[in-house]
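Contents: one structure, followed by commentary.
Of the protein chains in this complex, one is absent; all others appear in place.
We just call them A and B in the order they show up, numbering each chain from 1.
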Amino acid sequence: MTIITLLTDFGLQDGYPGAMKGVIWTIAPQVKIADISHEIRSQDIFHGALTLSRTAWFFPPATIHVSVVDPGVGTRRRPIALQVGDYYFIGPDNGLFTLVLEHAETRKYPIRAVHLNNSAYWLPEVSRVFHGRDIFAPVAAHLANGVLLEDLGAFIHDPVRLAIPHPEPLNDGGWRGQIIEIDHFGNLATNITQEHLQHLHAFEVHVAGEIIPGLVNTFGDRPPGTLVALLDNSASLAVAVVNGNAAQRLGSVIGDPVEVLIIP
Amino acid sequence: MTIITLLTDFGLQDGYPGAMKGVIWTIAPQVKIADISHEIRSQDIFHGALTLSRTAWFFPPATIHVSVVDPGVGTRRRPIALQVGDYYFIGPDNGLFTLVLEHAETRKYPIRAVHLNNSAYWLPEVSRVFHGRDIFAPVAAHLANGVLLEDLGAFIHDPVRLAIPHPEPLNDGGWRGQIIEIDHFGNLATNITQEHLQHLHAFEVHVAGEIIPGLVNTFGDRPPGTLVALLDNSASLAVAVVNGNAAQRLGSVIGDPVEVLIIP
Partner (left out) sequence: MTIITLLTDFGLQDGYPGAMKGVIWTIAPQVKIADISHEIRSQDIFHGALTLSRTAWFFPPATIHVSVVDPGVGTRRRPIALQVGDYYFIGPDNGLFTLVLEHAETRKYPIRAVHLNNSAYWLPEVSRVFHGRDIFAPVAAHLANGVLLEDLGAFIHDPVRLAIPHPEPLNDGGWRGQIIEIDHFGNLATNITQEHLQHLHAFEVHVAGEIIPGLVNTFGDRPPGTLVALLDNSASLAVAVVNGNAAQRLGSVIGDPVEVLIIP
């Protein structure tokens, strides 16, 4: 009873994810399908990579994650499949799996990757503009049916990586990072993580000209309307307004700097 | 073949409902999962309560409804599970189940409630900010696997209730109510129900300075663009514009008054 997940920038209006589900269930009627997101910002590969890496590991082993944010569809960019520890990932080779690979390397999960060049597992007719439906969905379904990774194409060792922005250490022991995501609630996720903060004693978070004194445990620890910093559900430093929208309050956008400064 | 439903204010962009599905299927791979809504307005507990109570009873007996609109996540507010007639409800104890409980009491369904304080049925690591993924989803999955309600925590008898606005009777036999919801089509749902209207003969509906003469049976009973009043799919008085958007036309917002006045 394999699970296939879908993560795309296709939106929910046009029926594109529906077509992918039709293709999957035509080939592998026994699988379960879960949507992770179809509202990745258009052509924003990093947004897709981040959302995937924060969600993929909550699924059971053997889950097949199909991820399609694919501005280069139909060009020479490769379609690929990865086996990363107990999970499979299928999609375009454009950096979408960078954070999944980083996560796996940190934990020493085994990694195998193939270039999907065996068209026997694609739809018979392949559009130049919708590989999600015509290549990635059928390949995922065949994999769920027991086809081996090595039968899907030739092994490769160089999947494309995005340059990921990491925080820089400051002289005083603090960190300069940045906002890497703004979620549905307007919470600002940063690339500063629990690990960066764990040896720090007292510190302040500086963002958009505001100074936040240390971390709270959760939103409700302060009155509504308070600007707070906390560890989010991925153990990253986040900035939020209690019962409010931090992005709107601060006028913040992705890429804006966030600093953690030591209180002497 | 139990069903678990999800209703949240998480939105569909960030993959949060996807993470909940991953957790559920890791523990209980046999369940079916249905999304009720992930577009409850942020932190709007009443909106969640209303949407849940209008949908929950259309699912088969034994369905487990997981509902998470949770501004107090990680504070001392209790996580709870309810058995209400043949259905289960799981989520934060903040009033989200008020209308479900009212519905059940009217119909004399038996009700049992527990405080989810047995962490054996949670994820091993619990974030302070995402109990949907770390407490409510795994508890629902264990319940689907046959764990008993009483094993999930201690019985309680005082789940939190929201103060629900009910219509006031007018001297002439009519009612003063209010708009309690505006749906995707811009239709205005009120807290005046079929029961309030059933003994009335001729009446008018007054809203936003407009006067609507009585009820139509359905939208298409009047030409496009007409402002009409009718009983909606939950048998509540609603105001609509045929093939149009009443909220935009009238500039209405939730909480605005709506009056039913008797025609002498």
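Basically, a contact is a pair of C-beta atoms (placed from the backbone, for glycine too) under 8 Å apart; a residue touches a chain by one contact, two chains touch by 3 or more.
Since this is a predicted model, take the numbers as computed values, not measurements.
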{"item": "Selected from B:Thr5, B:Gln43, B:Gln178 or B:Thr193 as touching the chain missing from the view", "value": "B:Thr5"}
{"item": "Which residue of A:Ser127, A:Gln194 or A:Asn217 touches the chain not shown here", "value": "A:Ser127"}
{"item": "Residue among B:Glu105, B:Asp172 or B:Asp221 touching the omitted chain", "value": "B:Asp221"}
{"item": "Residue among B:Gln13, B:Gln43 or B:Thr63 touching the omitted chain", "value": "B:Thr63"}
{"item": "From A:Val73, A:Leu116 or A:Leu143, residue that would touch the chain that is not displayed", "value": "A:Val73"}
{"item": "Where the missing chain touches chain B, by residue", "value": "1, 3, 5, 7, 12, 32, 34-40, 51-52, 54-55, 58-60, 63, 181, 183-185, 217-221, 230-233, 235, 242-243, 245"}
{"item": "Residue numbers in chain A that touch the chain omitted from display", "value": "10-19, 21-23, 25-26, 29-30, 33, 42-43, 71-75, 77, 127-130, 133"}
